[in-house]
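Here the complex is missing one protein chain, while the rest keep their positions.
Moving on to chain A:
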Amino acid sequence: MYAFTYHKPSSVRQAAAMLAKNEDAKLLAGGHTLLPTMKQRLASPSALIDLGAMPELKGIERKGRSVVIGAMTRHGEVAESAVVREAIPGLAELAELIGDPHVRHRGTIGGSVANNDPSADYPAALLALDATVITNKRKIAADEFFQGLFVTALEEGEIVTKVSFPVAQKAAYAKFRNPASRYALAGVFVAKRGSDVRVAVTGASENGVFRWTAAEEALKARFTAKSLEGMAPSPDGMIGDIHADSAYRAHLVGVMARRAVQAATSR
């Protein structure tokens, strides 16, 4: 790691002021992506602004028809939350599938969302549940937030503070994970709210998380795994690597989508 200065502000306002003052500063949440990247000298921020001392960024609450999760809430806390388990069990199950227990004790929803790793799990939940990312400046719909590989709508000096998930009638996540890294080779989150059905896919596309609209249309007709029989997205633009080639990933998306619908309908 190259040298950097370290700050631990006690409010989001203070953190934003520090971000504005320090060129090349980075926000530090769970640190499980940023610190290994810095150790490999792939990133060399001049300053780290630790978001770990702000109660305003923590916690999970039910607000009307939504579940609102603070950006610094750990994956393990979401997995174990009685509020999430009751309102959106599929979201708690997704959190339980992220990495291993060590990762879930440190990693945060805000960090995962802001990083937008193409194989991360949370982006699929945000997109399928039509969640809203709340920052220190504005509210951003998930459809606008995720803009491709590690790219989001976040601007300079913008800090994710909360994510708000509308409660769905039916929702579930199915993931085919790499057995070593536990990242998704293909992960599909399906959600049904009224007549609206959304299907979001992570781990598979070279452009990061995306909505599989053909599957959404098929499920709008009838919300059952049978509606997706034999369907898979095109392998064009799917990730191909030593773990799975693009055709296999496309196939897995179809399988995971059917499993997710099966899980959502059998609750």
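Please note the rule applied: a residue touches a chain if its C-beta (ideal position, glycine included) is under 8 Å from a C-beta of that chain, and two chains touch if they have at least 3 such contacts; residues count from 1.
Keep this in mind: contacts and distances are computed from a predicted model.
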| item | value |
| --- | --- |
| Name of the absent chain as recorded in UniProt (options "(2Fe-2S)-binding protein", "Cysteine desulfuration protein SufE", "Glycolate oxidase" or "Ion-translocating oxidoreductase complex subunit E") | "(2Fe-2S)-binding protein" |
| Touch with the omitted chain, as defined above, among A:L48, A:L154 or A:V188 | A:L48 |
| Selected from A:G76, A:G90 or A:G254 as touching the chain missing from the view | A:G76 |
| Residue, one of A:A3, A:A221 or A:I242, that touches the chain absent here | A:A3 |
| Touch list for chain A against the chain that is not drawn | 1-6, 8, 28, 31-32, 35-36, 39-40, 44, 46, 48, 50, 52, 76, 99-103, 105-106, 181-182 |
